[in-house]
Structure formats: structure tokens, C-alpha cells
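Got a structure for you, questions after.
One protein chain is absent from this view; the other protein chains keep their places.
Up next is chain A:
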Amino acid sequence: MQSSVNEERQATAAPATSASLPPAIELKGISKAFGPVQANKDITISVAKGAIHGIVGENGAGKSTLMSILYGFYKADEGEIRIDGKLTPIPDSQAAIRAGIGMVHQHFKLVENFTVLENVVLGAEDGQRLTPSLSKARKSLTQLAKEYELDVDPDALIHDLSVGHQQRVEILKALYRKAEILILDEPTGVLTPAEADHLFRILRNLKNEGKTILLITHKLREIMDVTDSVSVMRRGEMKGTIPTSSTSPEDLAERMVGRKVLLQVDKTAAQPKENILDIQNLEVIDSAGVRRLKGIDLNIRAGEILGIAGVSGNGQSELMEVLGGYRKGTGSVKLNGQELDLTGKHSDGQSRRHRGIAHVPEDRHREGLILEFAAWENTAFGYHNEPEYNGKILMDNATIRKTCAEHMEQFDVRPPNPALHARNFSGGNQQKIVLAREISRNPDLLLIGQPTRGVDVGAIEFIHQQIIELRDQGKAILLVSVELEEILSLSDRIAVMFDGQIMGERHPETTNEKELGLLMAGMNTATSGGTA
């Protein structure tokens, strides 16, 4: 079936030649090991010219390694790369650019205080004098903008642009360097649904011009929407390439994990009871004087999950940090009817924990865990002053080790080795260590940010179940996630944040991604509080 698709495309792309066109990218027998870790094992993949090809796989499946090899960051131990049928060794990214490959990284590589134009030219200047390069770039930027709906103001500074526009600059950079093949690594992670739609339109335009696009994502919906074919990777191996038209999200998930996966969360209706958290007119002004929270009003009841939807950077992190005790704010926050100290002596993480707030932070690498600490030390992290972990003077390391081993058993952490450094666990297992630590303290309120970011599909299921179970025990849960699907499937109520404000509250049964997407973009169509 795939071959017939290819033939069709080739027929339109090259009507003059009868011989079939070589594929744009051909990787043969690529292997790459990092010590005993075999990141890529004998990977063979071929992508037709002018196709949008998706690559899916869990974290650590080897997608990024494979793309890094293609872009010249790593050198493969074995195997060969062919571009347009020609054997092309790619020792560094300069060689990749020469071979017509462009990459849009997950974390943009832009100079914040340069203009769009300067960023596009950076590294591709024609000579010592900048002016001719800039005017040349300006011309071709205007051209590209028209061709592909890629309009950005060439004289705008990067830090004034929205994330969606910054991403366009990254694409423009690649196109300006004459990229014929574009690799996008998790491009929609930071976009609103509308921005993501725009990106996909751009990608389709690029495809129509004969560009080849490799899309790495973990969002199966996107794969279904935009790609022509998709390759599944698992544990460093290529588990096959299939035309997108002949697969489904469930099928892809099963291929990624190797077993049947529940994509829908199984839960009963919430039984909310008394108010646990009551936030009124919460304001946060950051050190630069910018108002990050502009009068937030929220409440969460016992036995209820309140989901906060929104594009990252709209105040969700600040909200979590104020509640977690490590950012100062003004306004009123009541927990079980009693005021929390937002600025004074008791506005720190330790005091919050004593008040019954547990916090699984958004960034487990920089906050939730100390990566260089052993797993057992992380079990005490944040609770290291608690009496049960301490003797009179010394810490009771034996008890902490034992507690960690218990957590690992309850939460199925693998490998169940408390002495291993946190860095050496996979994303899902790291998250389980954090979650176990926070849940085990029997909190009244759990703050949980991006619970499944960078977590493998198998562990997502487990973590979601834990959150639902906690809710059913009568805890109040504040969930922040940029994954709309996660918000929709877990929350009992959804509040949408935009620019430090709550744009409105919805119920998951009566709303949809489109409506939430509009709210996330700051457009309040319906009267707030009502259901659409």
C-alpha cells in the first residue's frame, strides 16, 4: 500500500523521468551505543521526498538519538545515511546544513536580544560586512513569508515575540539555509491548539513545495492529523513504518509500548465535599516588576480535581510556586479556612508541607529531585527536617533508605534500588519517586504540575490512576498541565489561564478542545462560568 502511495507522489513530483526517484532520506542499519546503553539498534528507515513522516516512541526509545545522528550531533557506530540516494556522511551539523537538512529544536536556539533578521542571518553571513547579508535576508524572508504563511516582522526582537512566532523564526532559519528536509522535535509542546493548527498549515505548504518533513512527537492525534506515514520506535529499535491512513491512535500506542494501553482514564464522577483551598484576588509581581498573576480567584473542594489549562508561561508556574511557598504574592489564600502566609516568615516550602500541602513540581529535574542525590536521599528531600527521619543530632539514614524501598515497591519503581542516583532513572520512574514521596505524607491538598511530561506511556497510566485514587480518598488536587487531553480526561473542573488571569471555568463533559483553545488564546466567547 505504501509503495503505491509513493509511486503516486513520485509520479507527480517527477513526471519527466520514468525511473523512480530515490527517497529523500534513507538510513540503513544505524546503531549507536552509549556505553552499555544501546540507544539505536540497526535502524533502517526511508522517507519519500515530499512526505510528512512522523516518528513516535516513548521517552528513551531512541528518537532523539536518531535525529541527532541525522543532524550530525552524534556519530553513528554503524550504518549509513543517504540523502536523495547519495551516500552522505554527516560528521557535524554544518555538514547536515550543507546536505539540506534543517532542524527545529524543542528548545529554540535563538538569540533573545537579536532581531528576527539578525537571528536568521547568524552563522550564515556572506562576508565581513553585515549590511548586504541583512538586506538579502530581508528580501528572501518576505518571499518565504508569502509562500508559506510564515509572516513575522523581520525587525522584531525575539523576546518580544510569542512562542509560536519564535518557532516560525526557527523554521525560517532552516529555509533560509536552503533546507529541503526539515526535522521538527516536539514542535507543538508550547503552542496553543490554534497555533498548532497554523503550524500544520505551514507544514502542508512546505510539503506541497516538495520539502520533506520529519515530525517527532508523542501526541498521537497530531500524527494522525498531519503525517503521511509514521515510524514507531521502541527501546532503540524500529518497530515498523506504516501509512498513517491505515492506523489509529490506539494501534500506535500499543506498538509504542508493546502492550494494550488505556488511553482513556477510567474514573467515576467526583464527590466533592467541603472547600479545602480558597484563593481570592491572588497577585504576583516578579523581580522584573511584571505582574504574573492578575487577581486569581479559585477554589478546590475535597475529593475534586481542578485542572488548570493554558499555554505554558501564562502564570501557572507562578501560581504553583506561591502555593508551594517559594514565591511571594499578595491576596488571600485559605487552606481549610485558615490563611496561608504569602510573604512573611511562614511562606516557605517547609511551612506549606506542615500545613498539609504536597507539591509535585512541574520541573522534576530542577525542583522535584536532586539528580545527583541517591534515590533514598530524594525520598527525604523537602522532608529532611521531619522527626521520623532524624535522631537527636544525626539524620536517620537507615529509616530513610527503608522508606524509599517501601515507596519503590508500592509505586513499582524500576530498578528498585534506593542507592541509585536519581539521574539514572527514566522519566517515569523519577516521577514515581516524587509522587510517592508527596502522596505518602497524606496531604490535604496536592499540587501537581505536568504529571506526565517526559513520562513513558506505560507509566502515564499508572500516574493517572494514582491521582484519581487520591481524589477518591477525598483529597483536593490542583492539576496544571499543558496537555489538553490530560486536563480533559483527569479534571472534574477546568479553569483556563491566560496572561495571569482565569479566563473562565468549564466542565470537561460539556466543553471541548476548541473552546478551551480559544480561552487559552485569551478569547472569551461565552460568558465566563457558563458552559458552552
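We adopt the following convention: a contact is a pair of C-beta atoms (placed from the backbone, for glycine too) under 8 Å apart; a residue touches a chain by one contact, two chains touch by 3 or more; residues count from 1.
In this section, contacts and distances are computed from a predicted model.
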item: Name under which UniProt lists the unshown chain, selected from "Aldehyde dehydrogenase family protein", "Protocatechuate 4,5-dioxygenase, beta chain", "Putative sterol carrier protein" or "ABC transporter permease"; value: "ABC transporter permease"
item: Full-complex contact with the absent chain, from A:G349, A:P416 or A:G458; value: A:G349
item: Selected from A:G368, A:P443 or A:G500 as touching the chain missing from the view; value: A:G368
item: Listed residues A:G57, A:P187 or A:G325, member touching the removed chain; value: A:G325
item: Residue, one of A:N208, A:S245, A:N424 or A:N512, that touches the chain absent here; value: A:N424
item: Chain A residues that touch the omitted chain in the full complex; value: 33-38, 41, 60, 235-237, 324-326, 348-353, 359, 361, 363, 366-373, 377, 380-382, 384-385, 390, 393-395, 397, 421, 424
